[in-house]
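Here's the structure, in structure tokens; my notes come after.
Yeah, one chain of the complex is gone here, protein chain that is, but the others are all in their spots.
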Amino acid sequence: MTPPAPTGDLPDIVARIDAELRPLLGRGRVADYIPALACVPIERFGIAVSTLDGACVTAGDADQPFSIQSLSKVLTLTLALETRGDDLWQRVGKEPSGDPFNSLTQLEFERGIPRNPLINAGAIVVADCLVSDRTDACATVLAFARRLAGPRVAFDEEVAASERATGFRNAALANLMKGFGNLENPVEVALDAYFHQCSLTMSCRELATAFHFLAGDGDAVVSGARARRINALMLTCGTYDRAGEFAYEVGLPAKSGVGGGIVAVVPGRGTIAVWSPGLGPSGNSALGIEALKRFVAATGWSVF
Amino acid sequence: MTPPAPTGDLPDIVARIDAELRPLLGRGRVADYIPALACVPIERFGIAVSTLDGACVTAGDADQPFSIQSLSKVLTLTLALETRGDDLWQRVGKEPSGDPFNSLTQLEFERGIPRNPLINAGAIVVADCLVSDRTDACATVLAFARRLAGPRVAFDEEVAASERATGFRNAALANLMKGFGNLENPVEVALDAYFHQCSLTMSCRELATAFHFLAGDGDAVVSGARARRINALMLTCGTYDRAGEFAYEVGLPAKSGVGGGIVAVVPGRGTIAVWSPGLGPSGNSALGIEALKRFVAATGWSVF
Amino acid sequence: MTPPAPTGDLPDIVARIDAELRPLLGRGRVADYIPALACVPIERFGIAVSTLDGACVTAGDADQPFSIQSLSKVLTLTLALETRGDDLWQRVGKEPSGDPFNSLTQLEFERGIPRNPLINAGAIVVADCLVSDRTDACATVLAFARRLAGPRVAFDEEVAASERATGFRNAALANLMKGFGNLENPVEVALDAYFHQCSLTMSCRELATAFHFLAGDGDAVVSGARARRINALMLTCGTYDRAGEFAYEVGLPAKSGVGGGIVAVVPGRGTIAVWSPGLGPSGNSALGIEALKRFVAATGWSVF
Partner (left out) sequence: MTPPAPTGDLPDIVARIDAELRPLLGRGRVADYIPALACVPIERFGIAVSTLDGACVTAGDADQPFSIQSLSKVLTLTLALETRGDDLWQRVGKEPSGDPFNSLTQLEFERGIPRNPLINAGAIVVADCLVSDRTDACATVLAFARRLAGPRVAFDEEVAASERATGFRNAALANLMKGFGNLENPVEVALDAYFHQCSLTMSCRELATAFHFLAGDGDAVVSGARARRINALMLTCGTYDRAGEFAYEVGLPAKSGVGGGIVAVVPGRGTIAVWSPGLGPSGNSALGIEALKRFVAATGWSVF
């Protein structure tokens, strides 16, 4: 096998990917089920590669904040593991869902235990834990995100309100779990925490920095063993019902969001954050996946 | 993070795991749906760790041949990719199944396209490709296994006949796929190739050697890119509906079989083969999983 | 075939059934998922047979009002067909569900269109129509029930409140349908109307009288053609996922409720209402079904 690319090659690689993808801007469809997201211009692309030696190589709209949506699920999971430890797995599984991110069928069949913490139902359970365990769940999530990525991170209250007003399917998931006894707090309270965490806005540069703790630089945040386990969950469950394909083509732990962001972790090396709002059929950023495929082809960075 | 254990520590680690697991012999249940397998004594445990530098550390029943069953799916997939390349993915998916290894529901819902090549339905499609593409599918599989692992590898005709006589569920899968137009050959012909490949007998030592080509030593067998992709499939799909849990706890690409064998790949380092016939609730070797968990805890070998 | 029993035999038949079932009082389990229902004493049994010639034969607790729950679905369906006619069938199907009365799986798979108007999801759609079409949906339902059965019919506000406080699964159904665009009004408004209709209290005597309009005496309420169609829906869908068994054993259109009531219609002859709070495994009154089986065996009253 050819050895992975050295860090010094990154600026050229990142610039080339940015140049190659510019002509493809506009691919996919902006998520329209959250009205406040539907008006984000589709012709955006940003990439940030942050290495453990402290360098950060960027291109395009890498400093433009966007709605991180489901990327927040990794942050809240990390917080919930802090207070619950392995008890968390009584309430949520660790298996890929193989179904769309917001399926009720599986949740009903499995009696209110979501398949994993990176799909909506699982993240609502995680949010419910934070509501129970922390004085102020929303403030805790925001503080954690700012600790990891800097003070610019904020909630977008308009997006949170828009999700609350239209999030019927998430309300269905939460009510179903409540019916099965798998929510500790009132449905509205758990959902409010969940909708807020989804509304966090961050840039590619901030995200790449924030996820460093999973690449091997995180002893202050989580132990190495826990980081490896969170990475395992991202690899098997982080990109909805396309996780197998993503592992096959990209080969890195990653989490995507319907805001168009994807963050990938390269254990021992660093992180890659990409953003482009046009989504492919599985709800993952179309150009984001394309960028990551080209990046790993160019660098040979892969866990396999 | 602590660095991974050096190769020199392996003999002690392997000996300790063998000693720790001896008292647990007898856990789980021997697969009883294939009559010829049901009479294998449950109190067996073997382990072989083979590193890229050519060393092989073993303990217990590491030289005892056993029925490799689904481990053969990785070998036949490798052969089918040789002749079909990416066209194979028109006929079988790459996503984790999240369902038992022989579920018809998913196969019907997805119109005869199996979720991945490492569950039974997918492996029957792969066998069907080999029947079409090779002069003698069974001879090709046997020759490939012998090339990788040595001349002792053989079919166990009694096991193959036993599976043919009782494999009604596999016959249901094959007929359903035939009905959807996803088998090229007669149902019985594809099944015969499939039942034969499952009946291959190999020891832990032979399996660890055979899977070397996926650990980075395989340019003569497959390209590095293809090896990485097969590893990705093993990580997301190799241990039935426990793949997420396995990735979380062990963190290595692996394939299990109902004969009680599991082979794990450590990219850049080597392979680990374990065997113990008692199966846990998901159809994976109970002691085999326990051994792998202890091995990665001791060595820090993980892709994450 | 033997001819059906004449009306004159009914007092003896009803008295005998009452006597035979007394020793079985206590069978089944009182519905406990609605707290206000859980405290109804299980040792109750009532039966009322009302014939088109105006006679009403009763036994046991036939004048004891109880929570009619899902029996109300027939009344609200009748009202919705009045304003919507066949357009109603754009929003709800006519097929048996084959699944428990409150399944989300089917509703998700069929994109928010409930299987039929006699399961919870379908009745919530019907309630939503009444909210849209009538000045005051709850008042309309109450007035209709009183018109059919007399002035004693009332809502039990405690039961309605209890269902609202604990009806998470109904809230999940309603939110899922809202997400699919199959509710015209806010989720809470449709659910409030639904929970109220379920809380109606009526006695066996009142129910038998009320359902007369479906037995052939209803030209003032619905046309004969519509009555036949509502009967068809009751036969195929009126007893949850036991409708086939019920048709096989009883052979009459009927609707059951988790309050323990069942009303059966004998076209051209009359109606039978039974009540006993202990439910069997499918959510139908255990003694109620037993009483109906004995009644049809004794009378030969069957649509087949």
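We just call them A, B and C in the order they show up, numbering each chain from 1.
In this text, contacts are C-beta pairs under 8 Å (C-beta built on N, C-alpha and C of every residue); 3 or more make two chains touch, one makes a residue touch a chain.
Bear in mind the structure is a predicted one, so any value in this text is a computation, not a measurement.
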item	value
Omitted chain - touching chains that are shown	B, C
Hidden-chain contact residue, picked from the options C:115, C:134, C:255 or C:269	C:115
Residue touching the undisplayed chain, where the options are C:50, C:97 or C:175	C:97
Listed residues C:190, C:243 or C:289, member touching the removed chain	C:243
Hidden partner chain, residues of chain C it touches	1-2, 93-99, 106, 115-116, 216, 219, 224, 227-229, 231-233, 235-237, 241-245, 247-249, 251, 253, 267-268, 302-304
Touch list for chain B against the chain that is not drawn	103-105, 107-109, 168-169, 171-173, 175-176, 178-179, 187
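Going forward, only the chains that are shown with their structure count from here on.
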Apart from chain A, which chains still form joined groups through touching: B | C
item	value
Distance from the mean Cα position of chain B to that of chain A, given in whole angstrom	31
Interchain centroid distance [CA atoms averaged], chain A/chain C, Å	47
Chain A: positions in contact with at least two other chains	none
